[in-house]
Structures are given as C-alpha cells and as structure tokens.
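The other protein chains are all here in position, but one chain of the complex has been omitted.
Here is subunit A:
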Amino acid sequence: MKRKSAQLDSISNSASATPLSDFPQPSVAKTNSSSSGGVGGGPGSELSDSDVILPSVLHFKRSQLSDRYPKGHSRGRHWKHLKQIIQAENFHLYPPDEPNYISIEAPPSMYPAKKYCDITGFEAPYTDPRTKLRYANAEVFKRVRSMPDEFIQGYLALRNAAVIIK
C-alpha cells in the first residue's frame, strides 16, 4: 500500500507538469507527507489520500468493504434488478390506497403518438414496409434503402422497435 502511494506520487508529479489539470498539485503535497507518515497511523493521519483511491481500511466504518467482499472471490450475483425487486415486493398485501412504485407509473398518452422520421426527425407520413422505418420524403427513402442492416436496426432501436433475437 505504501509503495503504491509512493508510485502514485511520482506519476501524479509528472502529470502535474502538464497544464492539463491543476488537481494533482495539492494532493501531491499531501500524499508526500502522508507516505512518510507510515501506514499504521491512527484515524487522524492523512495517509489515505491520493485523492483518487481509497485506503482499504476506513476507520469510520464498522465493517470494511474489503472484509465482507474479499478480492478474487466470485460470489455470483448478489443483487436483484429493479424488475425482480418489484416482483418480490408484495404490493397486493398492502392497503390499496397506499401509493407504491407501480401505482405512480404514468399512464399511456390519451393522444395518438405522432410519427416522426427515424432518420431526420421530421414528420413522417410514410413507412417503409421492408425495413419498417418511418421516413419523411423520397430523399430519406433513398437513404433508407441503401442503409446497411445494422444501421436500420440502430434507428429502430432508438424508438425501441428493433427486432431482438434472443
């Protein structure tokens, strides 16, 4: 750890020579003093910062991140996606008038969705039956027809209409 911060110093020293950013300079001074201070200092010592990397032990914590999740141990997936969280949430058990994450979801629009050209963004009176892209005029149509498939899918994906093969 000590060696690493020393290396960091030398690197950020060279970085500070360039006018690119001014941030390393104050930190350099700080880290220099800290790396000479030693690793085992109390919580008050300022060895912690090279402004970017956190020390592995933070004294204000009851349990350290590195203790609970040791490096190199694969633990598989340990979290749920929002979808799964919502599914697991037993909304039906709660009082029906209590607002929840699902109930505040916005309703669909009352007005028919306007159709816009997928490429130019202008109003699109036409749809290409082959690619399903909407287009504004003949010029755009020409572009649509000469477009490689990945771009067609890219434009369709913009409005979530791409064909997804699972």
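Keep in mind that, in the parts below, a residue touches a chain if its C-beta (ideal position, glycine included) is under 8 Å from a C-beta of that chain, and two chains touch if they have at least 3 such contacts; residues count from 1.
What we mean here is this: contacts and distances are computed from a predicted model.
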* Unshown chain, UniProt name, "DNA-directed RNA polymerase III subunit RPC6", "Actin-related protein 5", "NEDD8-conjugating enzyme UBC12" or "Centromere protein M"? -> "Actin-related protein 5"
* Touching residues on subunit A - with respect to the absent chain -> 4, 7-8, 11-12, 14-15, 18, 20-24, 26, 43-44, 46, 48-49, 51-54, 58-63, 65, 69, 78-82, 85-86, 88-89, 94, 97, 99-101, 103-111, 113-114, 116, 120-123, 130, 136, 151, 154-155, 157-161
